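Every protein chain but one is kept in place in this view of the complex.
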Amino acid sequence: MPSKSLNIGMIGYGFMGRAHSNAYNRVHNFFDLEYQPVLKAACARSETEVQAFADQWGYDSIETDWRRLIERDDIDAIDICVPNNLHREIAIAAAEQGKMILCEKPLAMNSEEGEEMCQAVEKAGVANTVWYNYRRVPAVTLAKRLIEEGRLGKIFHYRANFLQDWTIAEDLPQGGAALWRLDVAAAGSGVTGDLLAHCIDTAVWLNGSVKDVNAMTETFVKQRQHTLTGKVEPVGIDDACAFLCHFDNGSLGLFESTRYARGHKALYTWEINGENASIKWDLHDLHRLEWFDHGDEGKLRGWRSIHVTDHGGDHPYMDHWWVPGLQIGYEHSFVHQVADFLQSLATGQPCSPTFRDALETQKVCDAVLNSAKNGSWQAVG
Amino acid sequence: MPSKSLNIGMIGYGFMGRAHSNAYNRVHNFFDLEYQPVLKAACARSETEVQAFADQWGYDSIETDWRRLIERDDIDAIDICVPNNLHREIAIAAAEQGKMILCEKPLAMNSEEGEEMCQAVEKAGVANTVWYNYRRVPAVTLAKRLIEEGRLGKIFHYRANFLQDWTIAEDLPQGGAALWRLDVAAAGSGVTGDLLAHCIDTAVWLNGSVKDVNAMTETFVKQRQHTLTGKVEPVGIDDACAFLCHFDNGSLGLFESTRYARGHKALYTWEINGENASIKWDLHDLHRLEWFDHGDEGKLRGWRSIHVTDHGGDHPYMDHWWVPGLQIGYEHSFVHQVADFLQSLATGQPCSPTFRDALETQKVCDAVLNSAKNGSWQAVG
Amino acid sequence: MPSKSLNIGMIGYGFMGRAHSNAYNRVHNFFDLEYQPVLKAACARSETEVQAFADQWGYDSIETDWRRLIERDDIDAIDICVPNNLHREIAIAAAEQGKMILCEKPLAMNSEEGEEMCQAVEKAGVANTVWYNYRRVPAVTLAKRLIEEGRLGKIFHYRANFLQDWTIAEDLPQGGAALWRLDVAAAGSGVTGDLLAHCIDTAVWLNGSVKDVNAMTETFVKQRQHTLTGKVEPVGIDDACAFLCHFDNGSLGLFESTRYARGHKALYTWEINGENASIKWDLHDLHRLEWFDHGDEGKLRGWRSIHVTDHGGDHPYMDHWWVPGLQIGYEHSFVHQVADFLQSLATGQPCSPTFRDALETQKVCDAVLNSAKNGSWQAVG
Partner (left out) sequence: MPSKSLNIGMIGYGFMGRAHSNAYNRVHNFFDLEYQPVLKAACARSETEVQAFADQWGYDSIETDWRRLIERDDIDAIDICVPNNLHREIAIAAAEQGKMILCEKPLAMNSEEGEEMCQAVEKAGVANTVWYNYRRVPAVTLAKRLIEEGRLGKIFHYRANFLQDWTIAEDLPQGGAALWRLDVAAAGSGVTGDLLAHCIDTAVWLNGSVKDVNAMTETFVKQRQHTLTGKVEPVGIDDACAFLCHFDNGSLGLFESTRYARGHKALYTWEINGENASIKWDLHDLHRLEWFDHGDEGKLRGWRSIHVTDHGGDHPYMDHWWVPGLQIGYEHSFVHQVADFLQSLATGQPCSPTFRDALETQKVCDAVLNSAKNGSWQAVG
């Protein structure tokens, strides 16, 4: 039984607001932890919307002004689930109030903002983490362990892509609560901050820092009606972005992201090729890890499809769920991040990725966008 | 917001006790329903165990005698999650107390017991359902819709298997809380009631009644130490079972189940071949449905791998979850069954499979076991 | 350079006549052997047809009466590629003429005929083989090696199916040169002799003898127009057949074949589950072998997809072809069988499967058809 409460103040009620709330609600049923999250307050500008959200997820109270929320004494941690252009202001103010912060990714609109946010939480000394949830998909965590065990040897290649197809229709509008990801003023960038940021976070975690990048971006649909103004306005985001890069460890990277890859809903895949072994993963079948081990006997070498659902400590996090062979899904990565965050409060260790960790991804994103603008190699950081 | 409560009394705290409790806890976050389940009481013989279970899942109270539980006025529905040999007695007593019943599968030790249970709930007029949860995996439900729309034409073949490998070790004991599925006194049968029952339930639902069967069973490990007695005792269950059958619609069936198929943790697969189209499904990647449509243009015919995660009503249940491309897992099938059960209370319609529906599977299982014993074709029912 | 010729007399010019001719023509380009096949004569009743066939494949001469062919002194070996009802008479006569015989599968119409054929070749002391070509798909041969090395341990299960969909249309006629496989008078049986015979041959080769069987057959389309008579006549073949069996080694078998499985063109798959490892194979991707090794480290266990194209002796036959990663196809299994047959002439060892080997499959087929007729378990042999 948890002996301590962690009172959550949630800002936002969209897709991520739901995913995080679900994680807070479920963690206690599956993990034995000292801390128990309590859904204390949900906050959004629309009272109607936020009340409905609070009712559905079991928040004790609501606020319609985030400044009031962060001032409340009964709130321990602020969860930021609003568009990217609001992260900085809220995070800094919350840190100043001494609140812990769990911030949705990407950390900020750019690395300057990100740096300010890092300094704010570090100065305040508050626990902080960014929701790069894919680190806690069991198959991805397993890959991390295999790499840390040195099983891959020297790394030659890392490639990742994140392919979607939901913005192909030209009559899809931009902006507003549902489509802020298409509005550069709210999102800062298009697929770079939304999708590539995930790819970069995983890559840096698994393969170390990126040294330099060379990118191209494209905006296929040049103008779209804006939901808020009702007017047809230029589209400021990148619809697609691809880049080459060098990692500090000497390996080559290749990244691509788009919302115009017909047939792919959320195909985030990555692959890493080492001297001794290679690993692949695919979000569309997130419970599997593909593993090739050159150390296997010659005639029996092949890619193994590992169904990452085993117990007994073999597969990260899986002891907490059902029985071997029964898969979990997307949402569980958030439950794992909450569990690890709560654990980090008990141990006093940071919960990766911290704001500072996430700033590295932000810097790569900045370099990518700059490179695309300049058509040249761009150093990171 | 739900306006009515449904007070649950849970008997048992094992794997299924957890899966059902999770479903009750989560359904309200994802489905808008008139009824809201309330975890009122958990019951098991061991006070320590059941208290820990109640704490973890949020049950308001505990009982150590199921007879006391079913007599409580504040309990609306009894959830039976104990070994098969206890289903009959509890279900009949609960029905007599006017309780709704959600019973774990298989319904009973045999169809005689099952028939008694059906008569009890029908006489009492209480809502009842059996947890054949795979009907509510979205991909499986989608298959059901496609079949009901008549897209397959005349059916020629149905084949299913459920392959596991967890009992190969000869030093695995039988019996007790953890391993009652290996003890014929508690389970009634081995893979037939445990695994084939799932295959049969899905088959009957998708393809109609089974007319006759011809089966073989095998017990590979003839004796195992019994957890409770500490003695090596004969193994009474079937380790493997396979059978041929005819369906009423003229199609041929082929079923197999085993716990000795090295490499398969819980590989439940089925395939149905019709004149115009065929469908395949696989529990190890439960979020996908394989579809072959002979109506497709000749040069482009191929098996389609449908990632069953779309919204807008395209894919059953999925509107309630995340966004297209993001998979759900095993446990969600239970959430869906709770949602449908609650909905059935609102509409007054039965929630499939009822005890009576599940009795049909029990009869097929009986015929299978008889056929294996006699070495001959056996009519069902 | 080959130093000896083997003069081939081919009877028949259909699908198998082509596949074998191709094998004879190609073997020398890829294998260094003492013997070189020479396409000496092709034989069929229609002079026009057989002349065209001879021109296309490079046969030196033609015959229109197989009796004349087997009497020719310049013919060393007879290749029998005619419908099943002609195998016996030709084979026995050819053996009496001292000719080697390469006979298309199945060996005969039934095991009585097969026994006569065995006695004829054994009495004559002529080399003989039956074209169960799948034994020489490199992936299948690799599986054989793995099993012989004892890597699987005790075997629990063997399952195989051969699924096609080309006879679903009711207006497809039966009989004649193109469709003799649908005419029971020419074929002896339907899918049992045509498709299951392949499954059984591989099974017996990989897993040893079958003890007893329990089968069902079905004829979905009860009558079809006959190509030769022009009349609608009853269909005498089995459109589908499935059976349960026990192997001598104690493992359980499950076999199915049909021409009514919409979506499958020639899906021959088999899987074998042992105590320590399991293997799967699939004709639709015949260059791959799926391998699961329980001896792999726990967290990294998974099915390996082995691309069976390696050199250096790792993958059977592949050193003779291209470079690793480049797949061969269906026809190469026949080239391999010719290479092995020629090699067997040099060594004096039999070329598996001999008539006697193939008789075992015939006996299983007979038992399967009898069991289906009687509805009971039938011992083999």
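Order of writing sets the labels: A, B and C. Residues in every chain begin at 1.
As a convention for this text, a residue touches a chain if its C-beta (ideal position, glycine included) is under 8 Å from a C-beta of that chain, and two chains touch if they have at least 3 such contacts.
The structure presented is a predicted model; accordingly, all values stated were derived computationally and were not measured.
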Touch with the omitted chain, as defined above, among A:Ser5, A:Ser46, A:Asn249 or A:Ser376: A:Ser376
Contact partner of the left-out chain, one of A:Phe292, A:Trp322, A:Phe341 or A:Phe355: A:Phe292
Hidden-chain contact residue, picked from the options A:Asn273, A:Ser305, A:Ser333 or A:Gln362: A:Asn273
Which of B:His28, B:His284, B:His307 or B:Arg356 contacts the chain that the document leaves out: B:His307
Residues of subunit C (touch criterion as defined above) contacting the omitted chain: 1, 15, 18-19, 21-22, 25-26, 28-29, 55-58, 164, 166, 264-267, 283-287, 307, 309-310, 321-332
Residues of subunit A (touch criterion as defined above) contacting the omitted chain: 156-157, 159, 161, 163, 165, 168, 214-216, 218, 220, 240, 242-244, 246, 252, 254, 256, 258, 260-264, 273-278, 292, 294, 301, 303, 375-377
Residues in subunit B touching the chain absent from view: 142, 146, 289, 291, 293, 296, 298-307, 310, 312, 314-315
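One rule holds for everything that comes next: only the chains that are shown with their structure count from here on.
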Chain whose mean Cα position lies farthest from subunit A: C
Chain occupying the middle, per Cα centroid: B
Between subunit C and subunit A, distance of the C-alpha-averaged centres to the nearest whole Å: 55
Distance from the mean Cα position of subunit B to that of subunit A, given in whole angstrom: 36
Approximate Å spacing (C-alpha centroids) for the pair subunit B, subunit C: 42
Where subunit A touches two or more other chains, by residue: 307, 310
